[in-house]
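Note that one protein chain of the assembly has been removed; the remaining protein chains are unaltered in position.
Moving on, here comes chain A:
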Amino acid sequence: MANLTDAILPRPSNRTGNDRNIIQKAAILLAVLLAVAAIFAPLLTPFDSLEQSLLSRLRPPLGFERHAPGHLLGTDELGRDVLSRALYGLRLTLALAFAGAVLGLLLGGLLGLVAGLRRGWVEDLVMALVDMQIAIPFTLVALLVLAVMGSSLTVLVLVLGIAGWEQYARIVRGEVRRIAAQPFLEAARTAGSGPLYTACYHVLPNLISPLVVQFTLALSNIVILESTLSFLGLGVQPPQPSLGSMVGLGRDYMPTAPWIVLTPALLILLLTFTVQILGDWLRDHTDVRLRDR
């Protein structure tokens, strides 16, 4: 009888909470590991990511026949160390995604702030741009821009930055409008605080937590976008490795040398997964509305 009650009654809420905590803790640990690996890639990698060894091409990872000593995860189609390239690729992919996300944050945040504070036609214009951005499939736009402008790291960062700005703009505008209606802002204005002062000292601090959450969520999307563009040959140019270009250039070797593709593909998966979990965790801990649930 007791068992039946157990089954019917909802489990104590802290149980599911613990499960989630474990996943989150594992993810955070993984995220830290990936970040350390990316930052210290030059110290960690056994080989230069560009160093070729033409006579030991396409060698399999440790433990397989024909393994070339030293190349833990095997070598690629030019005899470069897959592990070293993957770590450098991770580093470049993360750096690009980070730069892109920061750019998107600045651009979207600024436009959202202006729209929220100024209202009127400025707001209409910004929100029309936001709607346009949402309506157009961005990968297509990115492909077009890179095809016309040619690919360089600068253009790539710009494209990645433009990829997610509209989300920030919407969040910031919404928050600004909500905050503007709060009594404390009314009080500040009455006390003689100017528009710039109000924006910087009263509105911005209240925006930080939703922006951090959005930033993390956007980061994984940008990682995917960068990988897609590089996979298609329009992003990072060879011989420079990025996770996406390693998958793209290695796909002809899938049947004979799958490790060239699997290593970066696995890293993309881990990266987006952990960043996503991290975003959820940040939201749980910073969003006031969720705090007591």
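What we mean here is this: a contact is a pair of C-beta atoms (placed from the backbone, for glycine too) under 8 Å apart; a residue touches a chain by one contact, two chains touch by 3 or more; residues count from 1.
As a working rule, contacts and distances are computed from a predicted model.
Peer 1: Between "NADH-quinone oxidoreductase subunit K", "ABC transporter substrate-binding protein", "Spore coat protein CotJB" or "Acetyl-CoA carboxylase biotin carboxylase subunit", choose the name on the UniProt record of the chain that's been left out.
Peer 2: "ABC transporter substrate-binding protein"
Peer 1: Pick out which of A:R20, A:R57 or A:R283 touches the chain that's been left out of the picture.
Peer 2: Reading the full complex, the residue touching the unseen chain is A:R57.
Peer 1: Have a look at A:K25, A:R178, A:R251 or A:H285 and name the one touching the chain we're not showing.
Peer 2: A:R251
Peer 1: Which residues does chain A use to touch the chain missing from this display?
Peer 2: So the residues of chain A touching the unseen chain are 50-52, 54-55, 57-58, 77-79, 150, 233, 237-239, 249, 251-256.
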